[in-house]
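There's a structure below that I have some questions on.
Every protein chain of the complex appears in place save one, which is left out.
As written, the chain order gives the labels A, B and C, with residue 1 at the start of each chain.
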Amino acid sequence: MSFLQSLADRDRVFDFLVPEDSPVDVRHGPILYLEDVTVSFDGFKAINNLNLTIDDGELRCIIGPNGAGKTTMMDIITGKTRPDTGTVWFGSRHNLLQKNEPEIARLGIGRKFQKPTVFEALSVFENLELAMAMDKSLWPTLRARLTSEVRERIDAVLQTIGLADLRARPAGILSHGQKQWLEIGMLLMQRPRLLLVDEPVAGMTEQEMERTAELLTGLAGRHSVVVVEHDMGFVRSIARTVTVLHQGSVLAEGTMDQVANDPKVIEVYLGGEEEAV
Amino acid sequence: MIRILPSALHRSLSRRLTGGLALSVLALGISTTALAEDAQDPIKVGILHSLTGTMAISESTLKDTMLMLIEQQNAQGGLLGRELEPVVVDPASNWPLFAEKARELLAQEEVDVIFGNWTSVSRKSVLPVVEELNGLLFYPVQYEGEESSENVFYTGAAPNQQAIPAVDYLMNEVGVERWVLAGTDYVYPRTTNRILEAYLAANGVGDDDIMVNYTPFGHSDWQNIVSEIKQFGSAGKKTAVVSTVNGDANVPFYRELANQGVDAADIPVVAFSVGEQELSGIDTAPLVGHLAAWNYFMSVDNDANYDFIDAWYDYTGDDEAVTNDPMEAHYIGFNMWLEAVRKAGTTDVDEVKDAIIGVSVPNLTGGYATMMPNHHITKPVLIGEIQDNGQFSVVWETPSTVAGDAWSDFLQGSRDLISDWRAPMRCGNYNVVEGSCGAGAAETVASE
Amino acid sequence: MGMFSAGRGLVGLVLAGLLWLSAGSALGASEASSAPDPGRGLLTELAEADYNGKKAVIDTIVASGDERSRRWLESLADGKLQRLKDSGDFVIVLRNRGREWPVVDALTFEDAGEVSRRALDRIRINNALRGYLDSSLALFDLRVDDPQARLVAARDLIGEVDESSVEPIARLLAEESDSDVVTTLELALAIQRLDQGDVEAVEVLAGNLDSRARAALSQASRSDDPTLAAAASEALTSIEQVLKINRAAETLYFGLSLGSVLVLAAIGLAITFGVMGVINMAHGELIMLGAYTTWAMQQVLPGQPGLALLLSIPAGFLVAALAGVAIERSVIQFLKGRPLETLLATFGVSLILQQLVRTVISPLNRTVVTPEWMSGSLMVNDALSLTLNRLYVLGFALLVFAALMLVMRRTRLGLEVRAVTQNRAMARAMGIRATRVDILTFALGSGVAGLAGVALSQLTNVGPNLGQNYIIDSFMVVVFGGVGNLWGTLVAGLSLGVINQVLEPWAGAVLAKILVLVFIILFIQKRPRGLFPQKGRAAEG
């Protein structure tokens, strides 16, 4: 079966050629490196010559008006969309453009979607169980058992995201904010090197937002975190470095104050979104 | 995508399941209990025709025919002083369901005889059941032959009662030299065309002058094929199409012929599966002159036929209703069975089987049909031309009736086989060369 | 072969008779006297002769110059000239269905009441005889003023000319004014000359695409005379080349025609399925309803099939649309957002509708008459003719498509439909009544299915199984084109039609269909969202 399976994998020729779970090499520079990336849909350039570097352990916020290409950028990093040109490197060893989503995920890049996507039919506990970093190929999954070690890890994360009481409930009944946390919890279970977080506080109450900010800042350092967000207040509360995207490329980069005073940014945002003001 | 929630709901659901299953089994069990037969009980006649699905178009009228015949018979006092009771089931044009329903009729309802089936595949499906449970089946449709079962009576035409005389007519009376054999891809056209190819070759028609074409069931786009036929027919020799195209595909076929200007004077089409009922769905004005070969036409000028038609008009309440060849086959088969039961004095299957061989009853074309020892019957062969009123006018007929041949003389495997279900032989596939019955033959040969 | 020469003899004879008639010496001699009608004698002879004998009698009837002969021959050709069994009188049947048939006296043409069909004997006639009759009837028309009728008559002469008729035809040709008739008659004469071994006749025939000319040439190419054979083969080769182009054009037309049927069947589904997301398995039955509406309309307006067909277009649309509304209100509205469940429920609806038609109308197919102006074909040249009914259907499909595009792009309804499709909640917030839009959209899709039914009634069976034959193809077309894209449906339908027809002569009908299906399967691998996928974020939902 596993032989057939390896045949079924179209992106790999021979197993031994690709050291799959090799550590990310960050000795020579950043953990994520995008260069000259361009992608267009039907002639519309969603990403236009984008250059971006994220350092190991950094917490980076990315802002930009609607249609600036934030989500598309995430799609490219996680392998969902292939760019027309450009290169994307994870550490100095992994060319992400040659990998598909599961491989990228196994390298240690986790993603939280804009719309909270948890598995609604499964319990909170099971959601975390599926996300846990372990052998995710077919046979082991079929035969997997819940060891006490696994349980402990899941319990720990349940504590962190504050959903311990709801562990046995289906994820579908969680509130919007709880789903967001569950999703962050799932990212934690993956033990990623790099976390991509898309609009984590959309539709949250003040209190929920505070808690989310805590969660994310707590993550930085151990993990590199990229947050895409509209809410300026929230960004201000967590950000160290902010990158502004506009029409598919970087418009400005710096601290929140630097960026907020950049005349180009002000111009872009004036006709645009009210949050910027 | 729908999300259906979680596997947790499983639990003790199966408890309900128990109840349901047990109930249904119980219900089936009860329905199975048949009551002991008693002389005053009605004689049960099973009717196994599709009333739904693709074959309902052809078969549902046969069910009505049987109901009408039974009603008439009951009005005349029934049979052996007992009433006839029709048992109608619907095999829904589903071949395995035919077998199941046949089993239901024989094992559950304990009918004395079954009238049914249209397609060959449904007959093949029912055959083992009828043989296993020793039932009687009257099969009313023209078919490819190559079969003779002890329990089945074939009242439709075998290939020698339809195809060969039709080709003879075209060859001798119309002067056709070039042939298109067009059919639906299933066993009846395949066999008929193989027989015809052999027959034409024996009559000196070259391979170049024969074009064979098969189409799927219900084929509706005939543009290319008609165009090919036109081209094939423009070689300066008189050309005809022998069509074994089945049922529904005929309407678009004839429409395309008419619209591409192929008329009967240029390239006549002789069909073996197009009768009055099929024509009732077509505007026949452009088709006048195309031919069909059958053993009965509604237009036959005969009082028995007119009586039958009038009864049919009355029964259906529709003076535009049509009758056709398989209906006549049921008429003949039903009367033969009545006669055989009277002769045997019982409905016992084995006795009726013996009694029916040699029974003669009037057909609707002014002659008599006789049950032959091979369970096929004698029939006249009529060639008719389509009229603008959806009827056929007979242009030619065989001088006397033709006996159905179960095993074709023109096929390699069956050349040496005959069928005779009378006492000493009792064999459906007797090999005259080896002098032994069917499957046993090979064994004898092997052991010698 | 004997028959053919008999045919040629007849032509000569009739022509001679006609010329004689046209000389003015034909007078109705029978009218004057009250002596026994000679017609009765002629008809008795006709009734009693065998097929070959009947030909001679027909010649006599034609030569007699009796004014009634035309009607006699026509009735004979239709099988309506019949004889009463007891009296031996001749009648012409007016309507030959049912038990009692209305008749008129064949000699006086006066009404003779109704006669039981049992009391009648039909005067038998077969195909050969009918052909014989047709050409003699056509020759009655050679003298008429209408050049169109003369052309038809002239066409009948192609390949039927023999020595005896060369002379009279040549004379008629000299008097003929219409150029088409002239060419046709020249062709007819040239074929006869070619048969005689005249090399010059090849020139007249060269480049002519008529199949009978080709048949004559191919016969000549096998002739013993080397010059004739060479000239004929050369002419044949050049004809073959033209024919090849014609055949390619013909295949393309066949493909487009099949494609237009697919488009018509699928376009309604493209709306209900593509736009609303309802997997409507009863779509086929809505098509069936449209076809039955056509049938019903023709029953209401007997004798006016054309008018009935035209009226069926709005009627079919309405009937199917109303049925669609009923389905939407009774079933689909309860299944909002559960597209797969609509599949199951509408599957049930389709079973019910099918059986309803079987029970209420009949399990048998119904006759839908093709109006005069839709039968036959449009001759582009002698080898390429486009069947009219399919041409109309092709045009109709394009019209329906254009109208639909207009509705979707230019009307308030179209705008609302698109709004509701893209964001239901938002559209509702903006004051669009989503429920009303749902009903209207489903009605529109269903109504278009009804239109497809009206068109299909001209091509195929009108019966309870009609819908089932198209439902699977329809889904293939919509999916192949890309769900939610009307242009996709159009392009997909037409291209699948053409692919099928191009493959068919080469692979056979069954294999062609299989190959098309395999092609669809592989194509979807290449483009998992069809020919024209919806792009961007909307498609991800």
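The rule is simple: a residue touches a chain if its C-beta (ideal position, glycine included) is under 8 Å from a C-beta of that chain, and two chains touch if they have at least 3 such contacts.
Everything below uses one rule, namely that contacts and distances are computed from a predicted model.
Remark: of the listed names "NADH-quinone oxidoreductase subunit N", "Cytochrome c oxidase assembly protein CtaG", "Lipid-transfer protein" or "ABC transporter permease", the one matching the undisplayed chain in UniProt is "ABC transporter permease".
Touched by the hidden chain within the whole complex are the displayed chains A, B, C.
Only one residue from A:90, A:119 or A:181 touches the chain missing from this view: A:119. Contact with the chain that does not appear here is found for just one residue of B:108, B:231, B:316 or B:346, B:108. Chain A meets the missing chain through residues 1, 4-5, 8-10, 78, 80, 100-102, 105-106, 110-111, 113, 115-122, 126, 129-131, 133, 136-138, 141-144, 169-170, 172-173, 176, 186, 190. Touching the omitted chain from chain B are residues 1-7, 9-18, 20-22, 24-30, 32-34, 36, 51-52, 88-92, 94-97, 99-101, 103-104, 107-108, 119-121, 124-125, 127-129, 132, 146-147, 185-187, 190-191, 194, 214, 216-217, 411-414, 417, 428-429, 431, 438-443, 446.
Seen from chain C, the chain kept out of the figure touches residues 279, 281, 331, 334-341, 343-345, 347-352, 354-356, 359, 423-426, 468, 472, 475-476, 479, 483, 510-511, 513-514, 517-518, 520-522, 524-526, 528-530, 541.
In the analysis below, only the chains that are shown with their structure count from here on.
Distance between chain B and chain C, defined via averaged C-alpha coordinates, is recorded as 30 Å.
Residues of chain C touching chain B in their complex: 1-3, 78-79, 96-99, 117-118, 121-122, 124-128, 130-131, 134, 211-212, 214-216, 218-219, 250-251, 254, 257-258, 261, 338, 340-341, 354-355, 358, 363-370, 375-377, 385, 387-390, 459-465, 468-469, 500-501, 504-505, 508-510, 513.
Interface residues of chain B, counted against chain C in their complex, comprise 1-2, 51-52, 54, 56-57, 60-61, 173-175, 185, 213-216, 218-221, 223-225, 227-228, 230, 234-236, 248, 251-252, 255-256, 258-261, 264-265, 268, 277-278, 280-283, 286, 288-289, 291, 299, 301, 303, 306, 310, 313, 319-320, 385, 387-391, 393-396.
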